[in-house]
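With one protein chain removed, the remaining protein chains of the complex are shown where they sit.
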Amino acid sequence: MVKVNVPFMQTGTLVVGNRLLDETDRSVQAWQGRPSCLTHGHRACQGCAEALAARWVLDTAMEVTDGKLMVANATGCLEVFSTLYPESAWKVPWIHSLFANSASVATGIAAVLRARGRTDTRVIAQGGDGGTADIGLACLSGMFERNDDVLYVCYDNQGYMNTGAQRSSATPPATRTATTPAVGRDPGAPFGQGKSVPRIAMAHDIPYVATASVADLRDLEAKVRTAMSHRGARYLHVLVTCPLGWGTKSADSIKMARLAVRCGLFPVFEAEYGEVTASTPIRDRVPVEEYLRPQRRFAHLFGPNGDEIALGRIRHMAERNIRQYNLCPEGSRS
Amino acid sequence: MHELLEGSQAVARAVGLCHPDVVCAYPISPQTHIVEALSGMVRTGKLVNCDYINVESEFAAMSVAIGASAAGGRVYTATASQGLLYMAEAVYNASGLGLPIVMTVANRTIGAPINIWNDQSDSLSQRDSGWLQLFAIDNQEAVDLHIIAYRLAEEISIPIMVCMDGFVLTHATDVVDMPTQEQVDAFLPSFTPRESLDIDNPRSIGMMAGPDIFTETKYLSHRAMLGAIDRLEEVSGEFEAIFGRRTGRPVRVLGAANGSDSVPGRHGQIAVIAMGSVLGTLQAIQPVLRASGVDIHLIGLGAFRPFPSRALAAAIGQASRVVVFDRAIQVGIGGVLSGAVRRAMKGSPAPLHSVAAGLGGRPITEDSLAAIVRQAHAGDLSDLTFMDLRDDVIEKVS
Partner (left out) sequence: MFQIVIHGRGGQGVVTASEMLARAGFAGGFQVQAIPSFGSERTGAPVVGYTRFSESKIFTREPILTPDAVIVLDPTLLRAMNPFHGLASGGWAAVNTRESPNEVRRISPDAPPTPGHLATLPADDIVREYLGRPIPSAALLGAFAALTGKITLQSVADAVTHLFKGKVASGNIASAEVAYKWVEDHRGQEDVGAPNGIAHVDADRPTEAELPHALIGSPEVSNA
């Protein structure tokens, strides 16, 4: 089920005022007993959306599992900023092994829990887009095809931000990164490359695949709940703004993620057993330029030496997403 | 009970007697028969409360093992050759995290050129990975060492590779005294991890350690590894008390005239040092050599990590010469084992000869071994020899 946003416009945002809601409708962050799995004191950048998303995902899962949760974390920003010895920001049993293997480590944890009959304890693996789409894809695919009882969460900030913003296979075309500089004839990341891990996940026919963004935390929370209601391999792909890597203002992280969704470049949908079951309609569609222009990583597309051809191709990508996932159904406002 | 078993089947049963929670493996020759047997034992219910996981790579095999071990499970995997290299990153990680995983390495060489046959290049390439490496002479030792490995690994929180020569042991059918479940239960307590993922006591495992603390972690690993030498010796003694045979000594003298396995070498003797199944063939030729006046003092290394330098130096004693049969070489330097032996022999005047033998499955014959030892006896052996080198091939190249 997809949570459709109820616009409480008096706040000026889409955030639902929790106190106005029935208790059962309140977010996990309104829960007094919320564990704050990723607690304060970590070293994430100002405006880091990955930290926010990880806290929401794990707090929700903790609530759903009644505190019986274990987490395997890939190498990456999330690991580095949270656990520099001797301090840890995690309030959940947590292990970091390597960059590429968090899905496999989670499989191992789940296997022991199964062998010992402790299947009430659940396992989440998490990593960034590099650890998911690139170096960790084999382990992830193995976990999917065996249908191991693991929820894998990818926090996608569209590049290797931990090492200085290099290109990953989740980096969108035309993006300026440290390894796809905005120079030469086709500046930025090439068109016609990259991959959609959610669709790769769907190809494994696993019980549940969903995308979400840090702009809609209630939707993210709902998807974690749905994911945790399934057994077997599940995949959640969360778009998280990286102010450092994207070149955006720290205060705009939520706004940027929302624009990514509203312009059609990041489709928000759910799939079960390989078939799309729901997609979140775009409300107030915006042109892709509105999303791209504030980001320094796309600055070369604009201005007197702008790249209208590249912009056209990006517009085309948004159109294709909208068509493919039915993001602007008949009668919707756009 | 004495049974006739293929080495791999015997090892699989020994692992089963240790009741692992998780077995995860990716197939590679010559390890396959072991994991095939274990998957069968899980499927048929002979091994209960155990999950067998068919993983997609050796890297995943070790990663699953890491997760399972960190969650407090007793874990088993097995690999060889390219597979061990493919999992290498996770191999180092497992020891760094202090996870007592036990892994069989069915020793096989490393390509290119691709070659599926036996030498010990694979596990010896991981000599600095922080794992213990125990080497079996025969399949009886292979069986026993797995049981000893779980006991020791879990006690000291260091993972252990049990190394057995691929094909030569894994595929050989021998008489093995299979331990009983009662014996294993008396020897091997259930696994109580030093620390694990625990919902009642959440911990962060695998944190980043900066320059302020990293040296200390390495020092502690080093200290723990050194301590493992004595502990292995003790555990081997405890094993003997229950199973009635001594297996697992880091260093032992084989076929000594007085039957002792720790008598030091004497002046005039040639100390012959090796690891693994070649020791059997050396034992076979020992009486013949002795009868012809070549007195070999045969020293078998049961552990390469920890490297029992002191015990080895003591076992070499006053031997006049040392011949090391190396089953792996450091290209451009010489034998891997002989390098370690040389370091252990510091200060000894005895010349050391390294003999690269049986690389990539080249059969190690009694005649070739005897000829080498006789050459050493006559003072004609060079510092580094490639045994049975085919001069016709070399000449063509040069």
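Going in written order, the chains are labelled A and B, and every chain counts its residues from 1.
Note that in this section a residue touches a chain if its C-beta (ideal position, glycine included) is under 8 Å from a C-beta of that chain, and two chains touch if they have at least 3 such contacts.
All values reported here derive from a predicted model rather than from experimental measurement.
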Under the definition given at the start, what are the shown partners of the omitted chain?
B
Checked against the full complex, the residue among B:Asn54, B:Gln183 or B:Gln283 that touches the missing chain is B:Gln283
Of B:Arg127, B:His171, B:Arg231 or B:Arg374, the residue that touches the missing chain is B:His171
If you put the missing chain back, which residues of chain B would it touch?
4, 6, 27-30, 32-33, 36, 114, 116-117, 165, 167-168, 171-175, 277-278, 280-281, 283-285, 363-366
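Quick note on the criterion: only the chains that are shown with their structure count from here on.
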Gap in Å, rounded to a whole number, between the CA centres of chain B and chain A
45
Residues of chain A touching chain B in the complex
67-70, 72-73, 79-80, 83-86, 88, 90-98, 100-101, 104-117, 121, 138-139, 141-142, 145-146
What residues on chain B touch chain A, complex-wise?
21-22, 24, 49-51, 53-57, 59-60, 63-73, 75, 89-90, 93, 97, 197-199, 202-210, 213
